[in-house]
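Heads up, one of the protein chains got dropped from this complex, but the rest are sitting where they should.
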Amino acid sequence: MDLNFIAFVVMGLAATILSGVMITRRWPVSAAMVLIAVMTLLAGMFGLLEAHFAAAAQIIVYAGAIMVVFVFVMMLLNLPPEELRYGGVTWGEMVLISLGVLVAIVLGTQVGQGLLTQGLESMGYAPGQTPAHAKSLYFAADENVKNVAATMFVDYLWAFELVSFLILAAVIGSIVIAKKRSAENANAA
Amino acid sequence: MNYQAMLAAVLLIPLLGSVLNGFFLRKAPRLVTVTVATLAIALPFVLSCALVFGPIASGEVIRTELFKWISVPLEGGWLEIPFALSLDRLSGILLLIITGVGSLIHLYAGEYMHHEEGVYRFFAYLNLFVFSMLSLVLGANMVVTFLGWEGVGVCSYLLIGYWYSDEANARAGMKAFVANRVGDLGFLLAMFMSVKLFGSVDYSAIAASLTNELASENASMITAIGLCMLLGVAGKSAQLPLYIWLPDAMAGPTPVSALIHAATMVTSGIYLMTRMSFLLVHSSTAMTTIAVIGAATALFAATIGLVQNDIKKVLAYSTVSQLGFMALGCGVGAFQYGVAHLMTHAFFKALLFLGAGSVIHAMHHEQDIRKMGGLIKKMPITGWTFVIGTLAIIGFPGFSGFFSKDEILYYAWSGTFGHPLLWVTGALAAACTSFYMVRLTYLVFFGQSRVEHAHHHGHGHDDHHHSHEIHENPWTMTLPLVLLAVFSIVGGYVSIPHAIMHVLGLEGDNAITQWLYPVISSAKEVMKAVHGDAHGSAALEWGLMGTSTLVMLIMSGFAIALYKVGPQGGDAYAQAAGGLYRLILDKWRIDELYQAVIIEPLKKVGDGFFKFGDRAVIEGVINEGPRGIYLVTSVLSDIQSGLVRNYLKLVFVAVVALGAWIFI
Amino acid sequence: MVSVISQWILTLLIFFPLLGAIVVGLMKDVQTARHVAVAIAVLEMIFSFHLIAHFNIDSASMQFAQDLAWLPSGTGIRYIVGVDGLSLMLVLLTTILCPLILLSSYSSIESNVKSFLALFLVLESAMIGALVSLDLVLFYVFWEAMLIPMYFIIGVWGGKERIYATTKFFIYTVVGSLLMLVAFAYLYYLHYQQNGVFSTNLIELYRTAAGLPAETQLWLFAATALAFAIKVPLFPFHTWLPDAHVQAPTPGSVILAGVLLKMGTYGLMRMSIPMFPEAAHQAAPVMITLSVIGIIYGALIAWRQTDIKKLVAYSSVSHLGFVVAGMFAFNEMGFTGALYQMVNHGVSTGALFLLIGVVYERRHTREMSEYGGLAKQMPWYAFFMVVATLGSVALPGTGGFIGEWLILNGVFQVHPVMATLAGTGVILGAIYMLWLVLKVVWGPLNNEENKKLPDCSPRESFVLATLSVFVFATGFLSAPILEHTVPTLKKLQESVNSKSAYKTQLVIPGRSNEPMKVMMEK
Partner (left out) sequence: MLTLPEIGLYFSFLLFLVGLAGVMFRKNILFMMVSVEILLNAANLAFVSASKITGTIDGQVVMFFVMAVAACEAAVGLALIIALYRTKASIEADDLKALRG
């Protein structure tokens, strides 16, 4: 049992518990703060998994850009703290929770893991081995960012371009949506 | 006027009389009503005499078709049921009895009902009854007979309930109709089976197509027909277990009891059995059942008659008992004596009922024999004719009942389907008959008069001036009595026993056997071929005759000795018998038994069906069904809550379900 | 001239009352409107006598037929009408009952009279339409059109719980009809699939339907038979009937018992059985069992009712059980008896409802215990009551006997046990009907209010006397009446028993009488 392993498990546990803490906050802003912590932890996990690009992007884009927007909006709206529960836990929620626990147990056991990997193995994938048709085979394991870039701009070029259009549309859309009301008001006035 | 038209006229004139009285003479004076009604029966009587003593006596069968009634295609042919009449020697006898006794009773009723309001209704019913009864006996096929069969039931229903203001009378009428209906179902089923077997319901067509081979191939079907027919007979002719309606039917006016519930309607079962004799004899099961039922009825009803105190009730149970004798006669294969007893019974029982009616009329509707006595001095004609009727019914030698009853008893022992036990049962019943009839006659007409005292209590103020004036009734009531008394004596000579004929030096069969030969010859042949010859002898006949005469004399003497002191004479025996006496006095509590075993459970089932079946289950399902749909739809509609969170929950559930489906 | 009349007579019969309804609706004076409505119904009746005068009794074809374009020709939906022996009886029953019912409504309907009269005439029109139409869509239109006037008649002029009753009536019937519509639509589609042509012509669909595989037939049979069984009503779909009858006004009850219920049995005989002979054979034991259960069940319940109208309503359940049992015996006796019993039940039960109406109008109660001894006060009433009762208990000499006799006989030939069980219904019938008479007509006249009741008025007496005459006339003249139905029912029986298509054709008056070319003969 090496340190990587211990660190990974501790980070994962911390991320899970913190996210649990996050969804039970009354103040949106404190939830956002906890979320930033979760994302940082996740970035560490990515790093341990040798996905360095992912780890960096996680911190820069998520924890940096997206969460800033969140916090900005929260501050803008200046919401009061939310009442967490408006009544007792309903039957439906009990059912849902127990369903979730059930699924967790099933997947958490060896049986569940066997089920998850069963399909993969039959398709020729095996843990630790690189499938024959994987193009990333040609790249060295320690040049992660290079590998990602190569795959992204070769195999996934079209998808990448589409995502850029998506972001463009989202930017325009959010401006339009956020402005709509005042524009109508201006027309009415 | 040809015979066919005469026959049609015989049937239709009573109907005309009924319509006239029922619709057009409602406001007419009583005399007109009575005359029209009586003529509507007397005229057919005259025509009947002309027909029966003319062409019928010479061996013809008159058949006429009034109109096409039912005709439906049947597999490989048609089921044609015309409204056809047929007059042969069997229906001839009944025709004469119905119209003859009927006219006398109409005459009598005119006087008997003189103080009634709206008497047109009574005579309309009575004429309608005669019409139905005539179509019963004249019908050439079962359906026409069935028209009469149910028609007499309805008339009986209406006449029993004639005094409808008392609900008990109406209930008695209803009981009669329903009990008859049970029997009618048997008749219906017998008809359906003959359609199935013969493709026809015409008597002559069935007779023609019923060969021995057909009978042996379809033995179970023939037996079923016989038993179903027996059910019909039991309903109409008041046999066990359906006799219960007849005693209650005495709620009707007395002429009705005399005509319908003694002389004619109740004997229609005997007529039917004789008519179908050619078929019944093919099934020894059916015949034996008929005989056993008949004998049992005879004894059973006679025991009840022993202890009754209502003059009409005694006669009613006596009628049931005598009908049992007739059925017994038919059941053992002696159809001709069944018919002979039918005829003599029609005379003497009509006489007895009319006599009883005469007494009741004179006593202003007092029917309790304990409150009568010594009436023969005040009403000599009624009294003596009643005595003649009694002698006839108990089978005093020389009177009509002697001949017909003793022939039946003889065949009960020695007939084709006879058995000594049947004779024993019959003889016991005859002994009981002797006892109760003599008891009745003695208590009503002889001994100390117990009238005056009872009368004051019975009728109160308005009868005060009547109470000492019990007197003979006018001629319109006594003439029928006298004529019937004559027939009660001579009527039996049509069926002189062979042994006596032999002594008298007469050759061949007696009159009734000869007369009915064409009707029952085929039955006789079958019995001979299948079951061998009757196993009687002259010595046996003499022996049986002597025994039953002796028993009759002993029982009559016993009754006189017992009731010399008055109605309390039997009390000692009654006390000795204790519970049994009370049981018999309550008519064996058969009514209560039926009530408890059949009627009440059926009522409960009906209630249960309504409350549970209809209201709870079906209504429940139907009403809850939509409610269930509403529930489902409301759940479905609640799912469309518009709340994103809820949709997400559903997605979650669906994903879990999908995962479960894929992986497990 | 005659042929022109014959050609248009059915169309006239359908639309004349509709026209009358408009006229009546536009009238000002209520009393005149009543007279006019009766006159229209009488005229309608007289028109319908043309059918009987010119009916060819040797033919099983659809006579007085008319085949006109209606919807766009590509849909195959046409206006086709015609009568054969089966519908002739019921058309005449309808046209004869309607004037009598309108006469009886003089005293029983006192509010919104004109609307009532108009609705009633619309109802008559729809009933005749449903009886004579030979196109499924046309039939369905009339079938549903019957529902609407009846819905209002119960709902507007009914008793205390009329809304409940009429809603129940409506929902029950509509549920059935929708299933039927689905079956028709599927059949329409199947016909197209097989022949490449759309058609709702019943005569052609007979052939299409009879050729379907047994399982398909069974489903289609079940869907149509359910619709008709609800209308009949067959046990266990009968619970709407007592409510509807009890709440309906007298004329509503009479037309409901007299004609509307017959639509169910008519439908079974016209559609379900000949269309799907194979399925009908398979379903026959079930149908007979259900009807026998209904006979006994209805009778026992009727016996225990204290509400006279409810008693008669349940008696209808029992009586119509006989009708359904008879037709599923699949022999001529059964079919003939079933058809005849439809007519008789209409007459005798109609009379009973009218009689109940007579006392209800006087006393405003239907409780049996409120009456008793009416024979003393109302002798003619008692007379009519007894006659109607005897008709209802199927006394020989009344039409009911012929009907029940033929039915039981027919059933007995194939299912002796079932016939015997059904026969107990005859006994129970006597019990409950005589019980009714005992409690209402006989017995002591104790209730003070009953001592002042007037006997039947001449108008009431006329209506009741007419029905009484019919009760007995049908009992004795059955041969000439049933003559009209023999060829039709014989053909029906043959086609059902050979499980082949029911073949009939339109005979259009004035044209040559050669059989109409059936489109799919190629």
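When the chains are written out, they are named A, B and C in that same order, and each has its own residue count from 1.
Simple rule for what comes next: a residue touches a chain if its C-beta (ideal position, glycine included) is under 8 Å from a C-beta of that chain, and two chains touch if they have at least 3 such contacts.
Values in this document were obtained by computation on a predicted structure and should not be read as measured data.
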- For the chain that is not shown, enumerate the shown chains it touches in the whole assembly. A, B
- Go through subunit B and note every residue touching the omitted chain. 636-637, 639-645, 648-649, 652
- Task: Spell out the interface residues on subunit A facing the chain that's missing from view.
- Result: 4-5, 8-9, 12-13, 15-16, 19-20, 22-23, 25, 28, 31-32, 35, 38-39, 42, 45-46, 48-51, 53-54, 57-58, 61-62, 65-66, 69-70, 73-74, 76-77, 79, 82, 86, 93, 96-97, 100, 103-104, 107-108, 113, 116, 120, 125, 127-131, 134, 136, 139, 144, 147-148, 150-152, 155-156, 159-160, 163, 166-167, 169-171, 173-175, 177-178, 180-181
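The rule is simple: only the chains that are shown with their structure count from here on.
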- How far is the middle of subunit A from the middle of subunit B, if each middle is the mean of its Cα atoms, in Å? 100
- How many angstrom lie between the CA centroids of subunit B and subunit C, rounded to a whole number? 39
- Query: So how far apart, in whole Å, are subunit A and subunit C when each is placed at the average of its C-alpha atoms?
  - Reply: 73
- Item | subunit B, residues touching no fewer than two other chains | none
- Quick one: which residues in subunit C touch 2 or more of the other chains? none
- Which bits of subunit C are touching subunit B when the two form their complex? 171-172, 236, 238-239, 242, 297, 300-301, 303-305, 331-333, 336, 372-373, 375-376, 379, 386, 390, 395-397, 401-402, 405-406, 408-409, 412-413, 416, 419-420, 423-424, 426-427, 430-431, 434-435, 438, 441-445, 476, 478-480, 482-483, 486, 490, 493
- Touch list for subunit A against partner subunit B, complex: 92, 96, 99-100, 102-103, 115
- Message: Residue numbers of subunit B touching subunit C in their complex, please.
- Response: 67-75, 79, 83, 118, 143, 146-147, 149-151, 154, 157-158, 161, 164-167, 170-171, 173-174, 177-178, 181-182, 184-185, 188-189, 191-193, 195-196, 602-603, 605-607, 609-610, 613-614, 618-619, 622, 626
